[in-house]
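Shown next, in structure tokens, is the structure this report addresses.
A protein chain is absent from this complex, but the other protein chains hold their places.
Order as written gives the chain letters A and B; numbering starts at 1 within each chain.
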Amino acid sequence: MGVFTMPSLGADMEAGTLVEWLKQPGERVDHGDIIAVVETDKGAIEVEVFEAGEIEALLVDPGQSVPVGTALARIAGDGHAEGHVSDDAGIDTDKPPAAAAAAVSPPEQKRPPRIAAELRASPAARTLAADRGIDLAAITGTGPDGAIQLSDVESAGVQPATAHSNGVDPSAMRRAIAAAMGRSKRDIPHYYLMHRIDMAPTLSWLSKYNEARAPAERLLLGVVLLKAAAVAVGDFPDFNGFYKADGYQPSEAVHVGSAISIRGGGLAAPAIRNTAEHSLPDLMKKLRDLVARTRRGELRSSEIGDPTVTISSLGERGVDSLWPIIYPPQVAIIGFGSPRTHPWASDDALAIRPVMNVSLAGDHRANDGHRGALLLRHIEELLAHPEDL
Amino acid sequence: MTDLTYREAMRGAIRTAMQEDERVFLMGEDVGHYGGCYAVTKGLLEEFGPQRIRDTPLSESAFTGAGIGAAMNGVRPIVEIMTCNFSLLALDQIMNNAATMRHMSGGQVTVPIVIRMATGGGRQLAAQHSHSLEGWYAHIPGLRVLAPATVEDAGGMLGPALADPDPVLIFENALLYNETGPAGDPGSVDIDHAAIRREGSDISLITYGGSLGKTLAAAGQLAGDGIDAEVLDLRVLRPLDDDAILATLAKTRRCVIVDEGWRSGSLSAEIMARIVEQGFWTLDAPLARVCSEEVPIPYAAHLEEAALPSAEKIVTAARTVLGR
Partner (left out) sequence: MSGNPAKVRLSREHCRTLLHQMLRIRRFEEKCAELYTQEKIRGFLHLYIGEEAVAVGVMQALAPEDAVVATYREHGHALMKGVPADTIMAEMFGKQEGCSGGRGGSMHLFDTEHRFYGGNAIVAGGLPIAAGLALADTLADRSRITTCFFGEGAVAEGEFHEALNLAALWQLPVLFVCENNLYAMGTALDLSESQTDISAKAACYDIASEAVDGMDVVAVEVAARRAVAAIHETGRPRFLECRTYRFRAHSMYDPQLYRAKEEVEAWKERGPIRRFKTWAFEAGELRESDVAEIEAEIAREIDQAVAFAQDGTWEPVADLTRHVGAERRP
């Protein structure tokens, strides 16, 4: 018993249409006889049979299109003299092994002679690390052979934040802070100014504002300071921008970063974008959200990457003054000490007033002390009229 | 050590090969009575006779194919093709036979042939005699492609090429024939490795053949400005000496590739690809290259000059990479 199948006439032939049977059931066929006409992509081809015997049944009707290998007719064979191969036609056990990609070894990745203790970092990673003042040596790369990739630098900057609070790696965060602050102290010629401000107008406005509101809608002093700093640096572009390889570039937008301490140690300084454009209540909501997310480890990397200037506010339970360190590549950081009641000379009389020290660390490559003093004075004026903020 | 011209060094190598091995013969257009289009073979007909110095008809395909057939049958032909533009008439034989025969026959048939041809522009020979097509040939598995850039290599590469069991193509930049230099020790020349022609630490200039001189001149100019360039002469265009390329990159982390071929799909592109594949982590600046402009080589001298790589273009490219 033999089976006549749709023959494969070319590697590019997948199927054929039976056009005509040239032999009918009951007829004898010999090896090499033309048995049918098959229409292919190239045209009609007469196909031959390699089996001798009597046609028992035609299994496919003219007009039908079938894939190569489909049984077309049954032939009651004489038993064919030649070839053991046709016996197992269709159940081929001798197919070449699939050229599994794994079988061919990939081209050998040659390693260039390595410079001692070579640090592998992608060009993009190097650029970002330089921009953010991150020391590559402090980063553990996750790329090929431990190479530092862009994502490694991005997450190095937000490590306290990207990991959930219970998953924060304090030592990694410490390394990131060390790298950034180390670079700042190495590279940035800081100068420092401090100014003492009478906070009575601000605080009295604030307590009136809060008096009438539910706790959730009340403002904290910090948000007023944030807004005042944002508006002030908007008028002092030499304090709002980045110092990079090609010099200082002021930023048109003002994205003030707020240093937020993290429980268990460390800090992050995410930004609220376009800080000066938000109303105080809006800013309050955003700040609450930012603080919460920072402490939960849910910061977006853009919030980390974006600050054009940073403020550090010690809140009400801190100390009088702080001398903050600029976060590269920014060129200024403003510090707000804790307000305290102090003796205050006013109109030749001595009074008791709430007083706050505002400090400024400036990058002398980008700005100067005179301008810095004017900036602090400007903040003072803004805080005197919080209702306008 | 005596100074020779590149031409004399090449001629001397042919003469030595023919004296040492009677299986070696040379054929090509005008190699005999005329003395060679570039006079490389001048005098050899008188010395070795017409059986071994064979003038051929203008049939690049037939005589290159005959060289291949002869190589398959136990002799050692040197086939000279007048310029690489003409070699396209023999491309069928070089590509479909010389390069594939060993493989198609499952390793039985070998083709130990040497095919020499002139390449390159700079002589106002316009758009059918001036191109640098060695990069095309370097695309083909089964061929070894050489580009002697020095007198020493001109004299030393032929011997190992003839000893190689596989087809070897030698591209001789026609501007080099009159260059003089020390003969060197031909016995010490290999056809496997690139060579550092100038040590440096700031940037690698990678080149071959006719562009080596321009590149060394550029390195000299850069040195005057305090830029210390290393110059790597590829010498062997296929298979490329990846180790040497990566070693110089690891040292300088920056490079300019100088290739007289056109930029698109060029040998320089291949080198860049390999650097990126294998040396990515060592790079400190974008890769750069100086190639021929994408135009058939024009006749007018000033236009031709503008179309080809020059020391000035190399200096500019190097400065751009270095940012100074």
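Just so it is clear, a residue touches a chain if its C-beta (ideal position, glycine included) is under 8 Å from a C-beta of that chain, and two chains touch if they have at least 3 such contacts.
Just so you know, these numbers come straight off a predicted model, no measurement behind them.
Residue in contact with the omitted chain (choice from B:T2, B:Q51 or B:S264): B:Q51.
One of A:G26, A:G43 or A:P215 touches the chain omitted from the figure, and that residue is A:G43. Checked against the hidden chain, the listed residues B:Y6, B:Y38, B:F63 or B:F171 yield one contact partner: B:F63. Here one chain is not drawn; of A:D61, A:D94, A:D145 or A:E211, the residue touching it is A:D94. Between the chain not shown and the residues B:T2, B:N73 or B:S188, the one that touches is B:N73. Although one chain is not shown, part of chain A still touches it, namely residues 5, 7-13, 31-32, 40, 42-45, 47-48, 50, 68-69, 81-86, 89-90, 92, 94, 96-97, 99-100, 103-105. Residues 23, 25, 51-52, 54, 56-57, 59, 61-75, 77, 92-93, 96-97, 101-110, 141-142, 144, 160, 163-166 of chain B touch the missing chain (whole complex, contact as defined above).
The definition used in the following text is that only the chains that are shown with their structure count from here on.
Put simply, chain B touches chain A in their complex at residues 242-243, 246-247, 249-250, 277-283.
Residue ranges of chain A in contact with chain B, taken from their complex: 107, 109-115, 118, 120-123, 147.
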